[in-house]
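Heads up: the structure comes next, in structure tokens.
Shown here: the complex without one of its protein chains, the others still in place.
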């Protein structure tokens, strides 16, 4: 469908005015102000810096994983001066080992809206110190770290002086099932000795990465499969670790952060580096994932919004008029724009629904909502970016727009923290718990129907389109 | 994916406990109590009565459109006694001509949750006096009717004594564009004389239907195409109207309510029956549609929930084990159940997002959200019902489950109040208003990038994968 | 996308000129001539008769299942006089008990193209004596019937004097697994005594139906689950059978043919009515299904073509111009038309690919191709009809177009002869047989790659994006 009436121009209102009515009561005034400051910082400073940052890394692989372009520190300074720092640290749930509240003062739903804005730029999360895996790692250290561990690593992480990595996934096992983890941790005096391999060790490529949070098995024969794992803090310069190679995502290296494939050969780590104690690894991993998935999901919502902006910009571009008509006046394009708007709005609500449940209850109670966000959002992102790419043609798949790299990142979201299929499996299992109750209800309703049919005198007509026709001659007549 | 761990049974909690956390603050205690009473009434009384009602109508077409089975009035009495009556009438927006508040006291979002429950049963809306088109018609009469009009029709409608019809759609025009309406209304003394035809005159089949709200053209040459239409109240026994035939929806007649094709031949209606005055028809139609679409959409959410209950019940049915395994242990079925849960949850949020905007602002401000709900919900309903049908096989397409008729109703929702494509067109147009702002922003960001690249000394490397290679010998060297 | 250039008119060439180039060599001259005669008969005689036939059945359920409108016999006479009779009977595979070839002389692929044309009209299959379940039943009788059985039932079936039913599906079992069949057949002297129930007994509603082909269990304890079943011919007037009710399909009764729910209570059938002998039922069922699925599928292709004709007609209708533009100039509609053309063309090739394999080998060898056709075609049909419905709005879901009933029939195709999921399961299993071969091949290729990398001196660079970086100080240096 297409209408020929001209389309009036309209500005894009600031972030605080775009908050959905349903969510508005949950966002405080401070958060609203921060949203607007953050939006300007990301749109005016970070997004323009993205390609500059990539150019500064160079084109030689080794260089790209050794670089630390100055633009990052320049933007960090600006972010700090604008109060845009550690926004992720959740109000009421972020204390140091002495019980001091070190949060930024925002709820998960408030930070969710900020994460949406951060998701529009590749470097915005890092320059506001809100980048994965540091955020999750800081949560682990704040929640479970000893004062010593916090002093050594949490403090510089919060200050943005160092970076960190989280090493869970392993090659050659079905890693979506955490009980399969195979990296060995063997006790030897005051040390744990680590042997094995990790991959998708995100962040391990960065030269400033100083600590790895490593999950392994300390007690492989424990009858409780969720008590076999432990998490230990490994200084990046510990002998025995080799970053064997970096993995690409489609053709992107995601330097300097990157995704490492790391081998451990008799890596000795002092026992004081264990977090919470042996056998507590699974518990820590679980606690780490909930808010992280919300962050990921809301950044993806932001990426989808940016893709949609690219799409509507192209659709309005007077230089691109196939058959003499602006792209936005082509019905197929216009409908994709409408569906993008609709699906992004739905995605935002789904994520916020999980965020508010984490705020008001906790991540465990919000498992269903988190799984829903985990599955729904990347699908929307993938589709919107794909449509934008299609509208841009060659520019869409190449380095001339951010779309191709956004697509690659979005595609990966369908695998990160477990493939969609696992989350759908769990959603299905949760829903199926009500199966017998539903079966009983339907049976009971049918039985009531039969009673009513009898009472109203239509028992013989119930659910019968016709026709008690006896075909055999006189048998029953 | 499938896991072999057994699935634990779990009950279905009452409606008040299933309200999404994001919506909870907007639902009052009275509404919560009503939700639970309503749920029991619908599940225990209405749903079991649905097939009995249909059986009481009989199998002969003429009979089916003349019947008024007693079960309807029995259920109405129960509903009234339980306080489940006229729930739709919106708090603060429903006054009679004397300014008296005659609302049921619920907000649009509260009633939305009730409409979800009503949507599970075919007759529940009617027996709680919340059925279309009466609800919209009562809103028109309450908002715009004279005291005389209200006394004659609003009062008995609110009491459930009579029914009404809304006659807007016409055969042979592209009726999704309201300016195309062709039924003539010509003034003759104290009367308007109506000539033309209407179809999809929903409710016109019911023998208790006493008044038609008819939209026609009083001023076809008015330069303002939105001032040509008027709405007049036509008593059902006015000479000159013929219900020529009833339209089927797939194979269903939707008796006794039905969808009439009605011809008007010199139908004389007293001028005092005009609502608001000549030329105000478009304005009335617009005001009528917003909340009505929310009601439709939330009933569809309820229908989808019921279809999902049927699906999980079948999946748990021990008599249905293809290849020796419960259907719910087949990965394809389990994943459909998960996606159903996810999409229904998203659909509910989308509709509630529109409802709250109507509550806090008005329908006009919520145009985007209403359009989103209008498009999103029927798609979800159609998919969930289709999956449930597939799980039931022959029982799914036949009269043995409510699924086939729910599917037909759901499919029609993609056309009612304008086809999806029109709503997407409007959504697309609204989004495209920001196209030039987006274009300007992207240009400005690119320009900033170039400045930054110069400042950081990488102007020559920007967006270049390689290689200023000059192939032609020494031309530029 | 939309182009403003006007679209030139073009006629629809006759069927013989629309045969895809890939299929053309397989269609003989006689078949080409028959295709064109058949097309005119269906378009000019059968399609216009469809609504007349339905009107002649009346509106009262009992009447509808007792009627035999004269128009059927009038059209049969015309069809016979045009040589359009028993076209389905396959060349070289249709002999009577004396070995006499009684085929119509067409291959499965030739008849496939005819079935496509037949699929455009509701009554065309019956009036050319090519309607299910008679066609499959005639194949059973021709292939496996005794001279006596053939004389009593095959002869009048071939002459179109009587009709027949096929009773396999049963309520309350997962009937997609044939081993679940529960109707008991117990020997008592010269008789088999039948007890149980069947539903979806298609054809059983017709007053002219004289014989039921009934599948039941004669040997429920046979260790070979495929030797427990038998097929017996039951005269329709045998005492003990009750057509309890007729099943609806999305509200349609499909009268007078219909879908019966039949109970068997001590139904005594002479042992001479058994086909092939006890324990041969599964074998007969298997042989019956292959070509039948091709017929179904090609009729569905024809139905899809008719829906597409309706769609392009609406798109060209000058009375339907939303926003002043023909529907076909709206990009969304135009793209659906294009996708319909593409998908229907693909569907036809998929079915013909199965048909030619049956012709040149047999149905068993063509299992993969038949399953592919079974799954692909109804999906295409459903989508095309849905798009056509959407373009017609209210007329699309009602009796004013054939679209709604075509949709219901098409939807049912996804369940008939086993749900899609079962066929996909079998396709998946067949493909997975090559899994270990594929695994071995990939391993062998990797091993070869390593040899080659060594030979070319790049073993250390293989699949490494980077960077054997040893983070731990001097550990390995």
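A, B and C are the chain letters, set down in written order, and residue numbers restart from 1 in every chain.
What we mean here is this: contacts are C-beta pairs under 8 Å (C-beta built on N, C-alpha and C of every residue); 3 or more make two chains touch, one makes a residue touch a chain.
Source: prediction; values computed, not measured.
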Contacting the left-out chain in the complete assembly, out of A:312, A:380, A:404 or A:458: A:404
Chain not shown, touching residues in chain A: 59-62, 169, 171-177, 199-200, 247-253, 259, 319-323, 330, 332, 389-390, 393-400, 404-405, 407-408, 411-412, 414-415, 419-422
Chain B residues that touch the omitted chain in the full complex: 1-4, 61-62, 65, 205, 236-248, 253, 258, 267, 322-325, 330-335, 463-476
Touch list for chain C against the chain that is not drawn: 1-3, 7-12, 20-23, 25-26, 43-44, 47-52, 55-56, 58-59, 69-71, 308-310, 312-313, 315-317, 328, 331, 334-335, 337-342, 345-346, 349-350, 352-353, 356-357, 360-361, 368-369, 372, 375-376, 399-400, 421-439, 441-442, 445-446, 448-449, 451-453, 456, 458, 461-466
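In the analysis below, only the chains that are shown with their structure count from here on.
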Separation of chain A from chain C, taking each centre as the mean of its C-alpha atoms, in whole Å: 45
Intercentroid distance (Cα basis), chain C paired with chain B, Å: 36
Distance between chain centroids, defined by C-alpha means - chain A, chain B (Å): 34
Set of chain C residues in contact with two or more other chains: 61-62, 247-248, 253, 322-323, 330, 332
